[in-house]
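One chain of protein is taken out of this complex; the other chains stay put.
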Amino acid sequence: MNDGARMHALVRRLYPLCRSITGDGVRRTLEIVAESIPLEISEVPTGTEVLDWTVPKEWNIRDAYIKDPAGNRVVDFTRLNLHVVGYSVPVSATMTLDELRPHLHTLPAQPDLVPYRTGYYAETWGFCLSENTLAALGPGPYEVRVDSTLADGHLTYGEHVIRGSGADEVLISCHVCHPSLANDNLAGIAVAARLARRLAGKELRYTYRFVFAPGTIGAITWLARNRDRVSRIRHGVVLACAGDRGALTYKRSRRGDAEIDRVFAHVLRGREHTIRDFTPYGYDERQYCSPGFDLPVGSLTRTPYAGYPEYHTSADDPDFVSAEAMEDTLDALERAVEVLERNRRYRNLSPYGEPQLGRRGLYGSLGGRSDAESRQMAMLWVLNLSDGDHDLLDIAERSGLPFAAVADAADALRGAGLVKE
Amino acid sequence: MNDGARMHALVRRLYPLCRSITGDGVRRTLEIVAESIPLEISEVPTGTEVLDWTVPKEWNIRDAYIKDPAGNRVVDFTRLNLHVVGYSVPVSATMTLDELRPHLHTLPAQPDLVPYRTGYYAETWGFCLSENTLAALGPGPYEVRVDSTLADGHLTYGEHVIRGSGADEVLISCHVCHPSLANDNLAGIAVAARLARRLAGKELRYTYRFVFAPGTIGAITWLARNRDRVSRIRHGVVLACAGDRGALTYKRSRRGDAEIDRVFAHVLRGREHTIRDFTPYGYDERQYCSPGFDLPVGSLTRTPYAGYPEYHTSADDPDFVSAEAMEDTLDALERAVEVLERNRRYRNLSPYGEPQLGRRGLYGSLGGRSDAESRQMAMLWVLNLSDGDHDLLDIAERSGLPFAAVADAADALRGAGLVKE
Partner (left out) sequence: MNDGARMHALVRRLYPLCRSITGDGVRRTLEIVAESIPLEISEVPTGTEVLDWTVPKEWNIRDAYIKDPAGNRVVDFTRLNLHVVGYSVPVSATMTLDELRPHLHTLPAQPDLVPYRTGYYAETWGFCLSENTLAALGPGPYEVRVDSTLADGHLTYGEHVIRGSGADEVLISCHVCHPSLANDNLAGIAVAARLARRLAGKELRYTYRFVFAPGTIGAITWLARNRDRVSRIRHGVVLACAGDRGALTYKRSRRGDAEIDRVFAHVLRGREHTIRDFTPYGYDERQYCSPGFDLPVGSLTRTPYAGYPEYHTSADDPDFVSAEAMEDTLDALERAVEVLERNRRYRNLSPYGEPQLGRRGLYGSLGGRSDAESRQMAMLWVLNLSDGDHDLLDIAERSGLPFAAVADAADALRGAGLVKE
């Protein structure tokens, strides 16, 4: 099974679980992820103060339905967990359609689809259903049941860390709080987990920290508990909507010109893609890029947040995402990691005039190669711009050469003692 | 009567007066303006040294004409004051057409029109007439009369000040030295006076100083007598050509990126307009933006300086300007003032992660509003960029939101104690 198929299988397996910002759905999701990459799980008690927020009560749900007078479940949580509004409080009542209506959410413009709705801090309840289902409902009365608990408990998140040789970290963050929605964000979870597998065992310079946490409150909790670690984050990516068939979209960090921003611009060049400026909306880049932290964290998606009609509806199911798209996202991420790992700032040790490359076998040894000229150009560019102000990525950008060619040239020059870090 | 009609009536009333850089025409103009807004009048004696200049002699004129052999006034100052060259010295002579010709100015390419000419520092005299009139003149002899005085006196300018809560000032300057020319600059005078009326009684942060002064020497005189005040000028606009039917044109200050420049770029966005870079020519921005002062003063016109065929001719009459155009100029100025008044630089007091807006009623209270999402976005933008480096106008520019929406969001956040100035 290739990586695309593996990721798609993971999406299908995670899809039925009812996740929210707390509860057993998140725990079970992290258990399944932990089958392929070890996770350190954190459980943060209800009531814990985290930055400006407080960890909420934990929500769990076993069943929820609306039964018609004939006893048929016309809306049934066990068939699709989007049917219940996230964080709905327990209900057990008999109601007419008129009484029930304020608690029903539909998408009139997409009458076949069930919307995704939550009410984390509202202490309310509700059901989501298709406009067509609603239209077919008689006056009732209906048996209405939400078998949930909202009580002190914990907020759960998981971390996977791949140690590099240095203390600087790369953060890969994805939200794990959405129930049966495949692109948002099971695809992101699957790609992140697979990236971790690809990096396992490699010699790395950076430490890679994968955070699987509920959106907003999870990122805030992680930040609150890692204030001392934040300064180590040199680069980061929030990963979401990683599996639809649209082209890749990179949203810049708040800084706009962070190395991670330049890396993705380079990696995506030459293929269909979109680069967007930072906005304080979307996924957890909102938290990482809040002005107090202002971390160099961008966001990688395919079609971004709210940019496709299936977004936050029952149509965002496992068929909406493709193995090929997830593999493509994974490849782009992996290439970004390769650039981050190799990007360095060298200093030319022989900066007065060109050093004589031929004498060192760097010119002659190239004579027989078909890519000789490009390698020679790469060496001249590295020598010319290695003045302490330019890193290899700058040199690749300015020369128009592929980053790998520039990095290879730098390695050759370092081997010859002509540049040093 | 609406503001447009009021301004047009003022233009018609001021039109017949013979203004120049000194003299009773300016005094009478300021008296009429003072009927709607109080003016403090300054009279600066001839010979006063002002910066690199000296206040010139005062010029007044009662009559001027060229009479043909039959005694008909073929050129008659009392019909149109453009007919005499400004600052013409007294003349009383009989001359043939050939002798007279060096003193006659026409516009051969616009044969119906009378040009506007002056000779402030030349101690000469002359007449302006249409090419057609000139062509019809016989050989003479002609009785030539200029009944003027050029003698020690004063240079006159007027100021209207609206006090704000702070010491910082906004300068609105317009020239009052042109005789019967409507767009240049009776329309500017009318719009400035009406803006002062609109601002009267408002709670303002800035002090608004309206300067009605002769072009060049008037601005230089004002600057010379207010050297200590100049540092208080935080923003300024030179207002001219405010009534023709062309689109608005904003000319940037010499600095090019002053707040006033950004304000007008924002205010004019989304409508037909032109933004031009500073040039050291045009109106009194030349003086305010001389390198020693380098004040943040731009210039607002409709069709700019010398940009329309009626410019500096008898065709720039009250019919050339429209009430609607003046009202449009006034509205743009007023909107610029609104932005200046509300533009501030806030600091997010809860900069680590997003603050929990829902807890403070800033999220929940928006639920029922149709513009909720835009207001919420505005709050997130203000929070994200209120780091001491960005003012609200920056935030409006970067977010693409209307300035007022951003400023409203900032007010709400300040009310909740989340940001402070």
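Labels for the chains are A and B, by order of writing; each one numbers its residues from 1.
By definition in this document, a residue touches a chain if its C-beta (ideal position, glycine included) is under 8 Å from a C-beta of that chain, and two chains touch if they have at least 3 such contacts.
Bear in mind the structure is a predicted one, so any value in this text is a computation, not a measurement.
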{"item": "Candidate in contact with the missing chain, chosen from B:102, B:270 or B:292", "value": "B:292"}
{"item": "Touch criterion as defined above, residue of A:201, A:270 or A:353 at the omitted chain", "value": "A:353"}
{"item": "Touching residues (missing chain, whole complex) on subunit A", "value": "348, 350-356, 358-359, 377, 380-381, 383-387, 398-399"}
{"item": "Positions on subunit B where the hidden chain makes contact", "value": "51-53, 121-122, 216, 219-220, 223-224, 254, 277, 279-281, 286-287, 289-294"}
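As a convention for this text, only the chains that are shown with their structure count from here on.
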{"item": "Centre-to-centre distance between subunit B and subunit A (centres being mean Cα positions), rounded to whole Å", "value": "55"}
